[in-house]
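A protein chain is absent from this complex, but the other protein chains hold their places.
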């Protein structure tokens, strides 16, 4: 053993709490118990939410904005009445619904907004009213690297982001001097979510998933969660998966439930399949600005619809076909 | 700022030297200067080696064993007469040739061998004779995670591998107490190689690459090197790349040279394209056991052949067609 | 013969002209998307747009509406994920990065997190998103802002995204990558850069019809002024035609 051992100085510590504690050995134990058999995991949104989500869970949605959103799972979650969730605040449209339903208590926050359409009024009402009790800041990459650390089975990952800023001060990162280079780096603690929701282009009944186009942080989040609920535009035969194993981004053993959800990202878009429903989204943007109109939106588009089929019927076949991308 | 700052104890330090120093800012500066324009980078093996490799460089080959090997680049490197390389000892067939030509001086070692055919006699002769001056031990994952750290632009990455072993003692890793969990982890220093060689199924002239089947550590090594030389079974039009951007594993701006090398992995295999030349490999296995027969092999299969075309002619069209996988 | 144009169109053209051919640029939602698209069709056909959720090297034929949408990798070079993109930037591959915010100070530090106290905010803003990462690891960042005293302030309420922090040497001292930092601020009034020595914001050129005094009046901190303040030219007919006919035919940004 080297005799010149020294300590690594911790130069700064973010004030933010670790909303979700890190327990790598507990995560390993959980993963060990997950079934490795090729069983049928298809079920409805309601069955998946009933079975796998409980109030107070730390939950995460992928991807971003209105792109490849597991909206049918988000709506069912709202209808379930479960609440007091801790969440990753990573800018997904799903959160607008959760805020409107007052289901969120603690947030690891990076960006919550409507992109080109501005600030999320639902988020503002939730945060400014004090109904959010813990709010910890991160950069977008930092949050994703926290998933990456969990996905690697390690307790933290270094970064050169966030240094020198209030973003770091209000995070739970720690700044240390690198024992190899002497330079300062921020250490990001691993983030293991209780339940993750990911929408994909194709899955088989066991949960083997393929995604077209950008993969966002699906790879990382799928490997950084204890329970993974997949919704998929298409359910394909496992043979199709086995023909192109290099297209599998999420292998079945990570997955707990597979929900068949055609147009599942509506009103958002799905790579290569359909475009965003811009008129609907614009009307949402207007309605979300005030609580009463947002409540009416929630009633009309979430609470009054028993399931995704009812929503598809309400949106209408013509509208959905109009959004569908025609093969070139 | 938190007032309870403490130090992170370093519990153990590997005795091994850092064969390749970590300079993240120098790496950034180098990457900034690489051309981002879509220029034609196709050239011969000889041009690529002449232009981009110098004696003493730290070099790395991907993938493993006899799978997807940039053999035409390895043979040209031997013929170039450049030497005193520092290498990643990650079990690729290319190294047998480099050892036989006495071109290696320092090794970050994880596995060098012939898999089911046993120990590499070339490696044994090099190490046991003392011609290797520095030899540092790592696990296979540890070495790849060192690439991953470099590919992320960070100075180190933690792992739970290597703990408690002599592998760690003879590495350059450091064991610390995690400031989030209190558990011990090993920190692996980033590894930035000077020149990396990767063989792919398809590339365009700019260097955009696609790989079929397993990707080994191509993603990581392509992002953890200063210079990247690609050999490709097929050169395709950039239009084909742009039609499926989600298949690009190595984007062009990482790449310095693109070499068209059909059957470039021979005598190894290429996913979906051709099988290993088992009779040739078996004869190599026999010949490598003794120095004189190995020298004769090198003369016949490397030195006496001016380029890859000569090798293809020598192997013979019939043999190569026999190895080629027929479309189902 | 100059055409009429909107303030947004001017901002887009000014931002577009800053971009150099054969470089990489981190593109955020809104004006940077139009600016990058315009640059590709003008002086920078080899501009490589990079979007944080995975799109690299798209041909920006249709205007993306979001940083993750299909247009961000339309005929692209690669479509990967956020980690790959952010790590590519952390490794030093991304030259330009666009930023925005509710407040900016003289060192180019940006606030997009909160107005008022963090715990009891007056206005909760959307947060860092990729902003902090872009500001940390891109070589040169370009802020696009509406120019007024509430936005250009002595002290920002929250330092979301690093500019030069507290001044010369502060970025390196904090551990941020060497030689990185703010490069330009493009506003509806002017273009500013930073003084090499003091790292403080400095007026470089004013927009058509804008005076130096107007810029100073609308800036809440002491603004340095270049010895010779240039005049930014109007959007050209060609720029406006491309913007209106090709990039934004629906007039979302008119």
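For reference, chains read A, B and C in written order, and residue numbers begin at 1 within each chain.
Keep this in mind: a residue touches a chain if its C-beta (ideal position, glycine included) is under 8 Å from a C-beta of that chain, and two chains touch if they have at least 3 such contacts.
Values in this document were obtained by computation on a predicted structure and should not be read as measured data.
Of the chains displayed, those contacted by the omitted chain across the entire assembly are A, B.
Although one chain is not drawn, the whole complex shows that of B:144, B:231 or B:248 it is B:144 that touches it. Of the options B:8, B:53 or B:185, the residue whose C-beta touches the omitted chain is B:185. Across B:220, B:233 or B:246, the residue that sits in touch with the chain not pictured is B:220.
Seen from subunit B, the chain kept out of the figure touches residues 63-68, 89, 91, 109-113, 115-116, 119-120, 123-124, 127-128, 130, 137-142, 144-145, 148, 159-167, 170, 175, 183-186, 213-220, 269, 271-272, 275-276, 278. Taking the whole complex into account, subunit A touches the unshown chain at residues 24-25, 27-32, 34-38, 150-154, 208, 223, 241-243, 245-246, 248, 251-253.
Here is the rule we use: only the chains that are shown with their structure count from here on.
For the pair subunit B and subunit C, the distance between C-alpha centroids works out to 39 Å. Subunit A and subunit B have centres, each the mean of its CA atoms, that are 35 Å apart. Among all residues of subunit A, those that touch two or more other chains are 145, 159-160, 183, 185, 213-215.
Residue numbers of subunit C whose C-beta contacts span two or more other chains: 55, 73, 79-80, 83, 90, 137, 177.
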